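The block underneath contains the structure these notes are about, expressed in C-alpha cells.
Shown here: the complex without one of its protein chains, the others still in place.
The block that comes next holds subunit A.
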Amino acid sequence: MIQTQNLSFQYSPTLETLRFPDINLGRKENLLVLGKSGIGKTTLLHLMAGLLKPKSGAVTVEGIELQELSVRKRDRFTGQHIGMVFQKNYAIRSLNLLENLEARLYFSEVKVKKEQSHNLLEQLGLTAQKFKKVNQLSEGQLQRLTIALAVVHQPKVILADEPTSSLDDVNCELVMRLLLEQAAQQKANLIVITHDTRIKPLFQNIITL
C-alpha cells in the first residue's frame, strides 16, 4: 500500500516547483505513470522511495509516513518495504549474482530462505549465471538481475523507472511479464514510470503527468 498527498518538489529556489497528482494504491494494485522526458518522473519515483525530501505533501507506505522517520529509520524502512528497478541496470560490480542478492538481503535485514533466492534466479532464467560477476552478464541478464534485486526481499512496493525504454518489443514484453508476475507473487504494488506507451495495455490504473 502506498499513498501520496499534495506532493511537490523544488530542486532549487530558482527552479519551478514540480507538483504531482495524489496516488492511492490499495493492496495488489498496480499503477503506470506516463510522461515525457524531463517532466519529473524520476523525481516522483525518488520521492516515493524516500530518496528525496518533498517540498510539501507526504508519502505513506504501509501506513507509515516516510518524512516522519529519521534518516536512518527511513533508509531501513524503505530498504525493507520498497524494491527499485532503475533506469540503468545496476548491481554491485565486485560481487556475483548470488552475492548481490545476499547483499541486498543483508543491508535491508530481511531473512529469506536460501531456496527462495535460488527459485527467484531460476524463475528469471539466471541459474546458470549465479556465480558470475555482474560485468560478465549480457544486457538482458543484467535487466533480469535488477528485477531479482528489486523483489528478493519481498517488498510491499516495487518502483520501476523506465524498465523497458531501451528494450526491443520481445524483451519489453518479457520484462513487464516478469515484473507483473513478481509483484503478484509478492502481493506488492507495482508502480512503473515510463514514457514507453507500449506497456499501456498492461495496466488499469494510469496517470499521465
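Keep in mind that, in the parts below, a contact is a pair of C-beta atoms (placed from the backbone, for glycine too) under 8 Å apart; a residue touches a chain by one contact, two chains touch by 3 or more; residues count from 1.
The rule we apply is simple: contacts and distances are computed from a predicted model.
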Which listed name, "Allophanate hydrolase", "RsiW-degrading membrane proteinase PrsW (M82 family)", "Glycerol-3-phosphate dehydrogenase subunit B" or "Putative ABC transport system permease protein", is the one UniProt assigns to the chain that has been left out? "Putative ABC transport system permease protein"
Residue touching the undisplayed chain, where the options are A:N6, A:S94, A:Q116 or A:T208: A:S94
Checked against the full complex, the residue among A:I39, A:A103, A:L180 or A:L209 that touches the missing chain is A:A103
In the full complex, which bits of subunit A touch the chain not displayed? Write them out. 42, 46, 49, 51-52, 72, 75-80, 82, 84, 86-88, 90-95, 99, 102-109, 133
